[in-house]
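Apart from one protein chain that is not included, each protein chain of the complex appears where it belongs.
So, chain A:
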Amino acid sequence: MQEPILIQQSDSTTLSDQTSLTGAASSSYESSYSSNSNMSEQVKNYNKLRRQGSRSSVLVEAGKKRINGTTESGMSSWVQHKKHFFILSSAGKPVWTRYGDESRISSLMGVIQAIISFFQDSGDTIKSINAGNHKFVFVHKEPLYYVAVSKTGESDVQLRDQLLYLHNQIISVLTSAQLTRIFEQRVNFDLRRLLGGTEVFLDSLATLFNKDHSFMLSALQVLRLNKSVREQVGSIISNGRVKDLLYAMIVANGRLVTLLRPRRHSLHPSDLHLLFNMLTGSTTFHTAESWTPLCLPKFNSKGFLHAYICYIAKDVSIVMISTDKDRFFELSEWKSSITETMKKKEVLDHITEASDQLYTTETVGAPGLLHFLYKSKIHVQFTCPGFTGPYIEDMNQKRLYKLYQHVYDRMHCRARPLKLYYHDSEQEIILGWITSSFELYVVFKHGTSKPNIISSANQLLRWIKKNEDSLFILDSPVF
């Protein structure tokens, strides 16, 4: 049996109790995300570097140099990362950096703070800087500044949205009310103490932006699942609901299986994205039941909710959100009965199977079709096939990802929106097509003629229509 990890968060949940903001909260977070709460600064730094090393966009060599502490060369390789994110307080104190160590970038943060306030002094706001392939984007969300430095080709709007996600992640740990109050009391406050341990989620969010289209599409990715199986899962989790429950959901590898919600409250995609990021961002949840306070910014940015998270199979997790901090044991019990029923009715196997074997474009059978993204505007959900053909290769996958981002951005440009965007390069052809009910981004082999593209795209639309009830969650259970 798994040993439940209980995170003692009783103090910080009481919003009126301000003394809790310092010690208790940070130490308890640490205990949940690392095995050793008394680890030294050095060890923590090392762990962070290891964490960053695994998804570093510059050579591993560079990372090694940094550990050895060679400032000069270390700094220059640090600069070469493709996308930096910085969070700093309006006093110029570093809060978080995607790469490297916050304490070593304080002079850079000082410069950023000075530039931002120069514009503020003249009643203006700096938004972005373009320098060659680099783009610098600034977002000010009192009392914090968020800055992206990127050479990924992403647009101002996309980087700004990503910075807002980072902001929401901070809110989800602290709530906006706490955040404001802390800096009202002490402008010079070092927020790192309070975030203690939750930086992993900022780190993983930063990585996820370039792996998961949910953020860009502001829609939920749904696991393709036989309609009857999904209905079964829905009815299982609708049974025996615990008191004070807000939401309950089953998630398979970042794809939603089903969601139980109150009739009057739907869940904002952005809140769900933060939740999904928590699931994938830390391995803690894989090994034990967890009970953690959490703020869903779009639901209510001022208060905490409580999340019960548990993996019931490899990559399949159950998430329950309650308004009461004392519901852990009830939820844990409920989870056990749900899991049992799901196993008995064999639906859990179906889910794992569907999650392991994503559908491919071959299933559609449209000639020349390589990949696609389809967003149903009505359901705020999207679907896409697994990668096949050229996109099994990592390099091609990354190019495709960027291409999708580019097309999306061009078509959603607020000043000049487009209905159709056709782009041909030597590698592939992409067609973006937006109507009142759907958005389709479809990729074809280079050399496919325009009439063939149009007919294949139509064939794809017919296939999606036919398979709508397995590709999307058309009606989720409510109470």
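To be clear about the criterion, a residue touches a chain if its C-beta (ideal position, glycine included) is under 8 Å from a C-beta of that chain, and two chains touch if they have at least 3 such contacts; residues count from 1.
Here is the rule we go by: contacts and distances are computed from a predicted model.
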item: Complex member absent from the view - protein name from UniProt, among "Trafficking protein particle complex subunit 13", "CCZ1/INTU/HSP4 first Longin domain-containing protein", "Interferon kappa" or "Calcium and integrin binding 1"; value: "CCZ1/INTU/HSP4 first Longin domain-containing protein"
item: Per the touch definition above, residue among A:157, A:288 or A:380 touching the missing chain; value: A:157
item: For chain A, residues in touch with the removed chain; value: 79, 84, 108, 111-112, 114-115, 118-119, 123-134, 136, 149, 151, 153, 155-157, 160, 403, 406, 410, 413-427, 450-451, 454
